[in-house]
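Below you'll find the structure I mean.
One chain of protein is taken out of this complex; the other chains stay put.
Now for chain A:
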Amino acid sequence: MAEVVLTGVGKTYAGGVTAVTDVEFTVPDGAFCVLVGPSGCGKSTLLRMIAGLETITTGTVSIGGRVVNAVEPAERDIAMVFQNYALYPHMSVYDNMAYGLRNRGTPKAEIETRVREAARVLELGDLLARKPRQLSGGQRQRVAMGRAIVRKPQVFLFDEPLSNLDAKLRVQMRVEIRRLQRSLATTSVYVTHDQLEAMTLADMLVVMNKGRVEQIGAPLDLYRRPETLFVAGFIGAPPMNLIDVAIGPDGLRPVAGDAGIVGGLGIAVPATGARLGIRPEHLHVVGDEPAPEGGIALSYTVSAVEAVGAETFLHGRLGATGPDVVIREPGTIAAAPGTVRRVVARRDDLHLFDRETGRRIPLDA
């Protein structure tokens, strides 16, 4: 068991592309860390540096208290699950799992025991004699997992292991990976660009953007208190409504369109302007009730209604011509397109960001 510590890690490829800049975090022993971010943000590069498949340009990576910058992948005591599984096509499922143990000179009997055990856990028992091409996508995924767990490494690394599976299987395998990681208590670093996968798997979520870390924390902490505009927009589905705001005579008002916001927030908006963030699920359509204490009320013109049963999505705009805003209400609500409704949000559910720097402006200060 081991903790993984990254200090000032950066990567510049031979061609001059800087993929990762100054990344710093510690994955505690046994924790499940998820790296999430849009395509091309440097997640894979970072993971491959931990694996030893890419050289580290700046900073250090240490695993279990040992700096591994100059250590071969084989000697880092890690196992990796690749996006395309990277099974050895000419070997049976059994040999795929046994290969790493054989390379390390594990006794035959021990190999047999470990492979059988992994096969039992992953329900691969009947498939041991098959070649990878005779397996379904989900089964290949399991073999790749099996190959990782038989070695009992200090760290598991995953690079988008579920992205080649269909939606249903993906959910199933996601649960399975989480269960397996819990029971083995092996430190894991998992890369994905799917924020739902990230939220459900992580003990510790690292949001990356353009090669830098935006924010690190527990998934729900990031959801409740995004520190930057990027995180606010990235975490949560459908994404947070972000409205450019300025201070008018009667408090906040949107920059574009007519005044649709009623009630000030009692804070100073930076001269450069600010952006108000409200998640769709935190907006509620109400009658004539006043806005909650310290919260805001909006006038909202409904343009489309999507009822999916368990919840209803409203699409519309602030005021009559203001910015687009999405609302997510539980159950079904009556709201005809074209009507103007009153919408409120609690103060605790509001997020304010500096438009220039993208940083959070505390509302409780």
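Brief remarks on what is shown
In this text, contacts are C-beta pairs under 8 Å (C-beta built on N, C-alpha and C of every residue); 3 or more make two chains touch, one makes a residue touch a chain; residues count from 1.
The definition used in the following text is that contacts and distances are computed from a predicted model.
The chain not displayed here is annotated in its UniProt record as "sn-glycerol-3-phosphate transport system permease protein UgpA", chosen from "Tryptophan synthase alpha chain", "Sarcosine oxidase subunit delta", "sn-glycerol-3-phosphate transport system permease protein UgpA" or "Periplasmic nitrate reductase, electron transfer subunit".
Touch with the chain that is not drawn comes from one residue among A:Leu6, A:Ala51, A:Ile149 or A:Val189, which is A:Ala51.
Only one residue from A:Thr55, A:Asn84, A:Thr321 or A:Thr357 touches the chain missing from this view: A:Asn84. Only one residue in the set A:Thr55, A:Asn69, A:Asn103 or A:Thr332 touches the chain that does not appear here, and it is A:Asn103.
Seen from chain A, the chain kept out of the figure touches residues 51-53, 72-74, 78-80, 82-84, 86-90, 99-100, 103-104, 131, 147, 151.
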